[in-house]
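Dropping a structure here in structure tokens format, bear with me for questions.
Complex shown without one protein chain; remaining protein chains in place.
Moving on, here comes chain A:
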């Protein structure tokens, strides 16, 4: 069983969803991102997604775009990513990396997998790599024991959901809305429907992301998904300092636990 599966079996044993928080490495600085990620773990994130700031983030809304730009102008380099991932592991947390594909290609797919595994990272979320194009990554992830988290969307066909689930390990990332990252006021009605469709094809845990920002929304998603993924809201909180990051994580951690009563 992979370490990522453990995250979800533990949460399931407690009749709750797992809380997954995202922050770009190097935002606002390399050391600053280490501190915020540590706070996220201490305040209740079961898993953190460490983002790799990229020049052309086509899946991201304005909040994460701006964070990536800030990290890069503060001098972020890809080698810093592994340092940040190590710091999460050292703090007793679990980390996966979320990255656009070009930086991995440039680094070398196998070398990237090797260095991520060596840093204690557990896997990769690949928002612009579909399994159809992922032969090198399939091989490298096997060699270095990393999980592959591919995405499914409301527009995915049944055939593609089944194929993507077969190619994935750890968990499946379901994008709750058709759109880019960014906090939204209401949970999309497409999310429960997508998760239900995914369940027809796999018993693998399903994490739901895109647009979640509050404990109330987290509770709603925890009612039908195995993991609640929060990104832009953490980035916004980080702009307000460590206290805001901890407060958000605590609110969300309560949210993923309060769904249990509602669903029993």
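Methods note: a contact is a pair of C-beta atoms (placed from the backbone, for glycine too) under 8 Å apart; a residue touches a chain by one contact, two chains touch by 3 or more; residues count from 1.
Operating definition for what follows: contacts and distances are computed from a predicted model.
Chemist: Write down which listed name, "Xanthine dehydrogenase family protein molybdopterin-binding subunit", "ABC transporter permease", "NADH-quinone oxidoreductase subunit D" or "Tryptophan synthase beta chain", is the UniProt protein name of the chain that is not shown.
Modeler: "Tryptophan synthase beta chain"
Chemist: Taking the full complex into account, find the residue in A:36, A:107 or A:171 that is in contact with the omitted chain.
Modeler: Spelled out, the listed residue whose C-beta touches the missing chain is A:107.
Chemist: May I ask which residue of A:32, A:179 or A:223 touches the chain that does not appear here?
Modeler: Checking the options A:32, A:179 or A:223, the one contacting the hidden chain is A:179.
Chemist: Hey, which of A:127, A:192 or A:255 is the one touching the hidden chain?
Modeler: Checking each option in A:127, A:192 or A:255, the one touching the absent chain turns out to be A:127.
Chemist: Which residue numbers on chain A touch the omitted chain?
Modeler: Contacting residues on chain A, toward the hidden partner: 54-59, 61-62, 65, 69, 72, 77-78, 101-107, 127-130, 132-133, 150-157, 160, 164, 175, 178-180.
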